[in-house]
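Complex shown without one protein chain; remaining protein chains in place.
Naming follows writing order (A and B), and every chain is counted from residue 1.
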Amino acid sequence: MSVIQTPNGYSLDNRGQRVVVDPVTRIEGHMRCEVNVDADNIIRNAVSTGTMWRGLEVILKGRDPRDAWAFVQRICGVCTGTHALTSVRAVEDALKISIPDNANSIRNIMQLSLQIHDHLVHFYHLHALDWVNPVNALKADPKATSALQIATGPNHPKSSPGYFRDVQNRLKKFVESGQLGPFKNGYWTNPAYLLPPEADLMAVTHYLEALDFQKEIMTTRTIFGGKDTHPNWLVGGVPCAINMDGELAAGAPINMERLNYVAGVIDRTIDFVENVYIPDIIAIGSFYKGWLYGGGLSGKSVLAYGDIPDRANDYSPKNLMMPSGAIINGNLKEVLPVDLRDPDQVQEFVPHSWYSYPDEKKGLHPWDGITEPNYKLGAKTIGTSTNIQQLDESAKYSWIKAPRWRGHAMEVGPLARYVVGYAQGHPEIKDQVDKTLAALGVPLEALFSTLGRTAARALEAQWSAHKQKYFFKKLIANIKAGDSSTANTEKFDPRTWPKEVKGVGFTEAPRGALAHWIRIKDTRIDNYQCVVPTTWNGSPRDNEGNIGAFEASLMNTKVERAEEPVEILRTIHSFDPCLACSTH
Amino acid sequence: MTETFYEVMRRQGITRRSFLKYCSLTAASLGLGPSFAPQIAHAMETKPRIPVLWLHGLECTCCSESFIRSAHPLAKDVILSMISLDYDDTIMAAAGQQAEAIIEETIQKYDGNYILACEGNPPLNQEGMSCIIAGKPYLEQLKHAANHCKAIISWGSCASWGCVQAARPNPTQATPIHMVPGLAAKPIIKVPGCPPIAEVMTAVITYILTFEKFPELDRQGRPKMFYSQRIHDKCYRRPHFDAGQFVEAFDDEGARKGYCLYKVGCKGPTTYNACSTVRWNGGLSFPIQAGHPCIGCSEDGFWDKGGFYDRLTDIHGFGVEANADELGGKAALVVGAAAAAHAAVSAVKRARSNGGKE
Partner (left out) sequence: MSTDSAHPSHREEAVYVYEAPLRLWHWVNAFSIFTLAATGYLIGSPPPSVGGEASASFLFGWIRYLHFAAGYILVIGFLFRIYWAFAGNEHAKQIFLPPLWKRSFWNELLHEVKWYGMVAKEPLKYSGHNPLATLVMHVMFVWGIVFMIVTGLALYGEGTGMGSWQHTYFSSWVIPLFGQSQDVHTWHHLGMWVFICFVIVHIYAAVREDIMSRQSIMSSMFSGWRTFRDGAPPIDKK
């Protein structure tokens, strides 16, 4: 039984050489990946494993629902905030609390700043080294890099040959010290790296610039939420009260000075994304456009819940500025509606996950979800339970549950959102995608690839940067119209709550569709279940044997050197995996 | 791969004799007297950037996220010029076995001389396999790296106290670094906070490098320089606290005027951290300035101290969960009622016996 056909159309062959990557680095959290490559170094079987679990869903039981945001925010410090926002929405949904308009605008600005920050840091600091070779940058002629910079990002002020020479010198000194730090043991001689030295130097320079700039993007959240990372949220609105011209406005969370600061950050963010990030994607993409592996489920089954409500308290698709819907079986002509309350739509399975259910042939809708750890390995595992050499994917093999939408394994994330948006004819998304495809001179199919995922993320950062401005203007207009309320505290007191309620909250997290389901009983959390973007993408096989998005994306990729996992990293990274999120 | 300048020269066939000669020439060319030559030689022989292995356990990686937000010094400068971040699986280029090999190389080359930075913590339940690195429990990697390090920095509340995954009922038995069974006895510097302030993190590192010693710690192992005062002691809303001016509900008149958040649960009076002094993100703000009460994120077990919006926090145990006033008020009522009942019975008895006597 060495070749298996999966219901979602993959043929898995585990006969060839098994390649193990553990830890998978440059991701958030802990992950393992095993693949089988055939004689031609083509991946024929893929196994992706979430290798951490903390049990937040167990910990939340019996707690005050108003505190839940702070707990779930600590699911992840990289997508910090999105879980908190999802949580306050779930509680508000359960208790039927509506939030003020200003709170909606502020929350949207915070959520959008997360999209931009997370995407930018992911690209430069987690993903870039899959495409960019810093050692090769030492060979660059700074003049050529300067010319490349001026050609690709003409509005970026830092473009002189001297500037690039300085960076190159610093890099040289660093390399000559012999202490390569994070670049140590990289795959710098692997032929999978395709950039010419001048492009490598430009990208490394922007790696450093982005590291400096990213800390500014999030300061909108420092203003509205008090700190970053892990800013503060509030059931019923936002904690930052507004006082524009009243007594003691200077000590108020939001006043004119604070808003001016936010305005400045929003503008500088737009500049950086448009003059550095987007041009880099086009520049790097143009050298790699022949490497279109990694599409996986993106052209077949994608899912988005939508986010960024234009008007407050309306979470219906038409009011959400980020697209929502599901596409299955590659039918881009039909975008199906998604209902998170429907017990038959979202379900989680555990036959291949380290959890137990009373009946593991069935999936559970999250309102009835169970999180009961059960670490055990299959009979064909090589090694021991505390020293795994090779996993047995026919048994339980991951701390990630397997969520399915109407039984389908789905890809979520920026690319999924852009595919759904494109299929729906979302004008802004269509415009961005078409322009990018034209700039690279590739057909629409090129979108369904590792590179497509990486490009969609950049486009979304750009879109988000402009939407931040939209909501900032909206906030100002609303205050101008005389409304400065930021929180609805009518139902803040638990004594006003019904005995038993349930709710669901959702967002589009940087990595994709995120939802939390809550049951509240006697003012305490009775059950809390999170189904997280990387739970979808990193899912193991389900009861039917369908493989998840990570596994699907690795299939049939050619690797240059089996012992150097550059291609595996490249494709897995294109999802921006977050393992702390996936298992929570 | 990591070599001192001296080792590089030796590798290129230069003898120790000519190395020393090179040092005196350097001293001369810099206008320094010959007495400086041994110092230069010493520095070149012994002073590589200090290697740091930054291990990750059960965590949310927010401490790393916070770290890269440091405004002064910039994270870039810390990583490129101050330390040699040889292992940090969140940002390192290498993966899998090439990544793990670095730990062994560092141990070989810098036994007893590298810093072990711990973010997150190891679980003890599930055979330790609720956090797996390279097919084995994270616990093993941690203990191995700790055996050979010079000192440990416990980043954040996870490494320092256990944090969210160790909150009741701690399903993985996540354990803070200083309580890990069998861990080598090394100095541990706790830098708690969920996450810690970026500039506090980089300041702790810079202090160690600049003054070539570890910062003075308090009894709980935190650097005194940042953790000796409570948020409350330097809070800009403190005058409102003393005046008795409190936010009674979010977005009320007091909230807009920046009144004290004590009554909506502020834990500033019980939380040791530098938020009200150093502030966050380059000194821009801190939770209280944005109108939210401090939740006490740098304190041991802050998740299990009752609601974040309650001033009086819950007491666990005795099979009850109630705050001191609820518990004490009930007890006082019971005692009062018992005394009254006892008085009534006593009075009846006394009346009867008196009746008998008189």
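Basically, a contact is a pair of C-beta atoms (placed from the backbone, for glycine too) under 8 Å apart; a residue touches a chain by one contact, two chains touch by 3 or more.
Computed from a predicted structure; not experimentally measured.
Though it is not drawn, the left-out chain touches B in the full complex. Only one residue in the set B:110, B:241 or B:309 touches the chain that does not appear here, and it is B:241.
Of the options B:84, B:130, B:271 or B:289, the residue whose C-beta touches the omitted chain is B:271. Of the candidate positions B:105, B:127, B:140 or B:300, contact with the hidden chain is made by B:300. Annotation for chain B: contacts to the undisplayed chain at residues 218-220, 224, 228-230, 233, 239-246, 248, 254, 259, 262-263, 267, 269-272, 296, 299-302, 305, 311-313, 315, 323-325, 327-329, 331-332, 335-336, 339, 342-343, 345-346, 349-350, 353.
The rule we apply is simple: only the chains that are shown with their structure count from here on.
Rounded to a whole number, the gap between the C-alpha centres of chain A and chain B is 27 angstrom.
The touching residues of chain A, counted against chain B in their complex, run 20-30, 32, 51-56, 58-59, 64, 66-67, 70-71, 74-78, 80, 121, 125-126, 129, 170, 174, 177-187, 208, 211-212, 214-215, 218-219, 222-232, 234, 236-237, 239-243, 246-248, 250-253, 261, 354, 373, 375, 383, 385-389, 399, 484-487, 489, 492, 564-565, 569, 580.
The part of chain B that touches chain A in the complex is made up of residues 1-3, 7-8, 48-49, 51, 56, 58-66, 68-71, 74-76, 79-80, 83-86, 88-96, 98-102, 123, 125-138, 163-165, 167-172, 174, 194-195, 197-198, 236-237, 249-252, 255-258, 275, 280-282, 284-292, 295, 297, 303, 307-309.
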